[in-house]
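Excluded from the complex is one protein chain; the other protein chains are retained at their positions.
Now for subunit A:
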Amino acid sequence: MNDIRRGDAMLTDWRAAAQAFEAAVAGAVLGQERIIRLVTIAVFARGHVLLEGDVGVGKTTLLRAVARAMGGAYERVEGTVDMMPTDLVYHTYLAEDGRPRVEPGPVLRSSEDLAIFFFNEINRARPQVHALLLRLMAERSLQAFNREYRFPLLQVFADRNRVEREETFELPAAARDRFLMEIGMEAPRDPATRRALAFDPRFHDTDGLIAGIPTGLLDPARLGGIASAIQHGVRASEAIQAYVVALWEALVRPHEAGIRLPGIDDMAGLVQGGASPRGVAALVRAARVRAWLEERDWLVPEDIRAVFEPVMAHRVFLEPIHELHRSEIVPALCRAVFETVPAP
């Protein structure tokens, strides 16, 4: 069902590049096709991604693989408790002549070409660092050395370990809202994949694995243009617009949509806020990219459903008493929303 207009050869070419990109990452990260598809969608929607998951499921490997396959300038920092915002911006040291020097830090080093900024263990960094990151993500700009640096190509990838809670700092709601997607990552369940991951020596040497990925598959400088073309090229019919609005309404006011979740008595007070217009706009952006990847130039409900949970789940804020169980409640709520709202 190839409904993309024939004249729009650029979109078709780029789709081939996107598929090559997905294949390259999938060669290094086994059994995570869904996550890779979501990250690809985020790349073409120009959105920042937060990966969340257990220790050792391959979050860092996946993001390194994505960075290598994409190409472009790449910087990486590790979140620590004592990290300060200036550590990201400036690099201070004593030079050989004994004088203190201040040079551009990780964020500024590649200057305005920085395409991927990879923040490992983001929840270990302090709120001051989150605040800097918030500006970097929201405005893609930074004030340093008495001038403004702009990062038009920047995409932030972050990962977060959800097991440890000690010496960690929860991201503020505003910073979480800036992430296009928050993707939960789990180890693959498929026995064959598990066997390969455990026994194939190729997967033991992460550096070698990453080095084997073809690089520069997507040109960061042109991604912005193609992302814009996708957003303009994929149509959303009246029916799908009504559908998205109905989903939004049901997510914010589940009791009015007739949604009941087991174990929750007060459905009216369950959702306290969130699901911002920015979030719904992000949902539609991501869904359009998915439609394009599926070789359609119009949205269908499946596009919305495929990206709904990663895009919307972290933007929903529950009543404090239920926040502890959000990892069960929010996915159940998202499922219930799709089971309740009629499409078409």
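As a convention for this text, a contact is a pair of C-beta atoms (placed from the backbone, for glycine too) under 8 Å apart; a residue touches a chain by one contact, two chains touch by 3 or more; residues count from 1.
Rule of thumb we're sticking to: contacts and distances are computed from a predicted model.
Chosen from "Sulfur carrier protein ThiS", "1,2-phenylacetyl-CoA epoxidase subunit PaaA", "Carbon monoxide dehydrogenase large chain" or "MxaA protein", the protein name that UniProt gives for the omitted chain reads "MxaA protein". Note that of A:Leu108, A:Leu251 or A:Leu299, the residue touching the chain absent from this view is A:Leu299.
The chain not shown here is touched by just one of A:Ala211, A:Ala239 or A:Ala281, and that residue is A:Ala239. Within the entire complex, the positions of subunit A that touch the omitted partner chain are 1, 3, 235, 237, 239-240, 298-302, 305, 338-344.
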